[in-house]
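A single protein chain has been omitted; all remaining protein chains appear in their positions.
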Amino acid sequence: MAHKLKIASTSLAGCFGCHMSLLDCDEKIIELLQQVELSRSPLCDIKQVADCDIGIIEGAVANSENVEVIRQFRAQCKTLVVLGACALNGGIPALRNQYSLAECLQESYIDGMGLENQLIPQDEDLPEILDQVYPVQQLVKVDYALPGCPPRADMIWQCLSALVAGQQPELSSELIRYD
Amino acid sequence: MASFSIDQQPIEFEPGQTILQAAMAAGVYIPHLCFHPQFSAHGSCRVCMVRIDGRTASACTAPAAAGLEVENLSDDLQALRRDILQMLFVEGNHLCPSCEQSGACHLQSVAEFCELLMADLPFQYPRRMVDASHPDWVLDFTRCIHCELCVKASREVDGKSVFSLTGRGFDTRLVINAPDGLLVNSEFASTDRAASVCPVGVFLPKHQGFKTPIGQRKYDRHSIEQITEE
Amino acid sequence: MSPEQAQTIFEDTRQRFAGAADDTRLLQYLVDIQHRYHFIPPPAIEALQQILHLTRAQIESVIDFYSFLHSDQAIRYRILFSNNITDRWAGSAAMMQRLTVALHGCEDAGIALTACSGLCDQGPSMLINGRAIGRLTPSRIDDIAALILSGVELEDWPESLFMIDNVIQRSDRQLALSCQPAAALRRAIELGPDLILQTLNESGLRGRGGAGFATATKWSLCRQASADQRFIVCNADEGEPGTFKDRLLLAQYADSVIEGMTIAALTVSARRGFIYLRGEYRFLLEPLQADLQRRREQGLLGSAILGQAGFDFDIEIHLGAGAYICGEESALIESLEGKRGIPRIRPPFPVTHGYLGQPTIVNNVETLFSVERILQKGAKWFSEIGTEQSRSSRLISISGDCEEPGVYEYPFGVSLRQIVQDCGGSDAQAVQMAGAAGTTVLARDFDRCLSFEDLATGGSFMVIGKQRSLLDMLQNFAWFFRHESCGFCTPCRIGNHLLPELLQRFAEAQATGHDLRQLKDIAETMHRSSFCGLGSSAPTALSDALEQSPEIFTAGMASSSDNPAFDLSAATREYRTITETESW
Partner (left out) sequence: MIKITIDPVSRVEGHGKITLQQNEQLEITQARFQIAEFRGFEKFIQGRPYWEAPVLVQRLCGICPVSHHLAAAKAMDQLVGVDQIPPTAEKIRRLMHFGQVLQSHALHFFHLSSPDLLFGYDDEVRHRNIVGVINDYPELARQGVLLRKYGQEVIRITSGKRVHGTGAIPGGVNKNLSVAERNSLQQDIDQIVDWAESSVELMKQIFLHQAEWQKNFATIDTHMLSLTGQGGALELYDGTLRACDRDGKVIFDQQSCDDYLDLINEHIESWSYMKFPFLKTLGVEQGWYRVGPLARINNCDFIRTPLAEQQRQIFKSQQSDGKPVQATLAYHWARLIELLYCAESIRELLDDGDLLGDELTAQGEMRLKGIGVIEAPRGTLFHHYEVDEQGLITRANLIVSTTHNNQAMNESIRRVAQDSLSGQELTEPLLNQLEVAIRAYDPCLSCATHALGQMPLQVDLLDAAGKLQSRKYKQAGN
């Protein structure tokens, strides 16, 4: 029996829209899921990313936990596929880079409307927030970047189905949309 | 008529035309950003780099001459364009998802055409104020690519000098000629050509954003190489 | 500023410039205003708007472009330390530190860095309100601090502080020849334009600015261009880090240079000429003005020069204001026209469409100097030494790690080994040729020759001792180009902005394989696609190092990983500070 490719996926600071676009491959996703083995992914209960053939990341890097996860993925996955504007240029979360972190926290937890009390959350179990939102490729090497918010399903499909078939994906301009 | 070739295809030209002008007249697309047919060449964006008889040069400034062999869409030139385009993407705040210029933005469409998948340089995320002082227009300066088309349009078409570039180097920025630097106190009028010539999303008409549905926007219908600028 | 003060400045400005209001002189007015008020006050801008019919934004954009002009506030003593690598090697950082400490809390003084001030043979150096001070030592710094703290006007400072030495270490036939005012000019009048061009052609003279374009050809093209007027410009914007030979020529051979300009004017029928003098050489302004005046009085400038009816030519001096790009000839012309120094699209070239769109010859100081030599002594005398493609000799400015810095004249074809030996740079690991934008020649290649065929130079020759870090030098050059890129084109504006930060990762030994690749890619993009020579040559030393000295980069790498360096603890520092603050 042919070796089933192992795939992991996760979302960092993002909205999950890229995973949604992956599911927008519709019936084809059933086909794809049967051809691969899932490692850590939102679709299953496997908790840790193991050695994988393909890792899929969406979302930007905004806190210390994101940094840890992205580094784990890079270390464990042979091929890293990065989805979406947040991951590739910070996307909407990067609008926060227009302000300092202090200003953002101040607005949410001190000056916000309808607050009963005022304090900045801080707990040993909470990850530390980064000074700004960073794109993924400023931390780790990216093998395939699929832009878009989210990348269109046909682009994701083109990329993943080629990788699963052991081919080099062709991401031509007709598939590329940044918005 | 004299001719030269672009990617082996013969292109006829009029004396005085640049390579880019001749190509556009012949319907051959050379990716470009800061050039607009209504205005003199600027030469700043460097996206229209081509190879002319083995030498790399910008098509918007290079005069057409008989017998030239011009290389345009070869892999290494497209790669060079991607390297230039990604610099523009990391310089400003080009967040296409929430930009109302999406689908009608030259920078976006040229980059999509050139198959730029990601900008692999450190993003700068400039912080600059939005100028919404004018009743009809908002200016988002963080998207400016310094092409000076608005500067020229204001001067040459509108007969004013509302816009200037100031500063030097990476601090180069667009400013408005008004005592307090605000658009509303300049000579700018809502119908000025300067407002409609921007290839990116600096000039935003107020209250109009997102009125064109996805699928019907300028570059949804045709990709950029099929559209001639008006 | 009180309304009365504002009114005074407004009126004063109007009166000074309204008489001959000329918007091409905008930069000159601004330089003057800056000098007068220690900044450009808003009422002065208003006055200029009124008399020049320019918009406020147009004037402010010029102010913003030049680093010696300021519209924010008056600072009585503006001090700029030359940040050229040779000044740093000579200890400028410690001098700056010393002065900063001494002037701590003094609101009258502002201290910052500037690009090479052209005193590399007598560094470390500084500019104070545009006046140069070299040979800084702790005791001179203390003197300066004391003068500032006691509020002594700059004019009343001891002259000894401002002494500039002009050291000729080696003369060959050109420097050895004295200037006999009018000798060359008389000869030129005898010959007439055609034979002047023929003489220049036979001499093999090529432009000394660096590009090496044949001078006779440039002049012929200018002469042939149909036009109402023609202009002669002497490019004295000697900004290439490490070069100062033009400074010496302007100080000691000004007559030759001016005569070279006059010969050019005769050849192409130009009536006006400019010397574009870099702001850093402001101390040469008055002597040069005096030279010009003397020559006018001698009938060597003005109308009917040497009695020749119709031979009318005069020269004015324009000051730059801290912009390296203005050494590029088309940017220089923009600056002469009073604008920001942004290079123009070429073609057309200045030689047909230059100042005010008219044919203009822009020649380097040394080129014009050589013209005078050639006309004095003949083409054969000039061309009998040198190499096939590089006739005669040229001047080089030697600085850095050598015992005898100064100006040297060598016949073309001399080996670097010879030069290094002559100047006492026996411990050199390399030589930086042609400034920050030039090439780095390692000691193993010292058999290479000074010539257009092999190693061309604009005149800068910085000797790099074994004890120096090449990476440190690259960082210094990266700082320089970030400071000096005009910002017009994409690769130069952004590439030069990104490189210092990347190099810093290597300096901190945090870099990775990814960062190394990125350095190469950015350099390549800048080199291939920049609009002008500044951008395309800015990464030359970096590219040389990547190729010739890869070990300096590997030493700065934490890993060869494809992942970029990322400092998590730096990125979370702000959060920790915020959450540890009790005052929320």
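Labels for the chains are A, B and C, by order of writing; each one numbers its residues from 1.
Criterion: a contact is a pair of C-beta atoms (placed from the backbone, for glycine too) under 8 Å apart; a residue touches a chain by one contact, two chains touch by 3 or more.
Owing to the predicted nature of the structure, the values given are computational and were not obtained by experimental measurement.
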Among the chains present, which touch the one that was left out?
A, B
Even though one chain is hidden, which residues of subunit A still touch it in the full complex?
10-11, 13-21, 23-24, 26-27, 29-30, 33-34, 38-48, 50, 59, 62-63, 65, 69, 91-93, 95-96, 98-99, 103-109, 112-119, 121-123, 125-127, 129, 149-150, 153
Across the whole complex, the chain not displayed is touched by subunit B residues 97-98, 100, 129-130, 132-133, 138, 204, 206-216
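The rule we apply is simple: only the chains that are shown with their structure count from here on.
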Between A-C and B-C, more C-beta pairs in contact link B-C
On a C-alpha centroid basis, what's the spacing between subunit B and subunit C, in Å?
32
Just how far, in Å, is the C-alpha centre of subunit C from the one of subunit A?
49
Mind pulling the subunit A residues that touch 2 or more other chains?
132, 134, 137-138
For the complex, give me every residue of subunit B touching subunit A.
89, 93-99, 102-103, 108, 111-120, 122-123, 125, 127, 214, 223
Subunit C-touching residues of subunit A, taken from the complex the two chains share:
64, 67, 71, 74, 100-102, 105, 110, 118-120, 122, 128-132, 134, 137-141
Any idea which subunit C residues touch subunit B in the complex?
55-58, 60-61, 64-65, 67, 323, 340, 345-347, 482-491, 493-498, 501, 518, 521-522, 524-525, 528-531
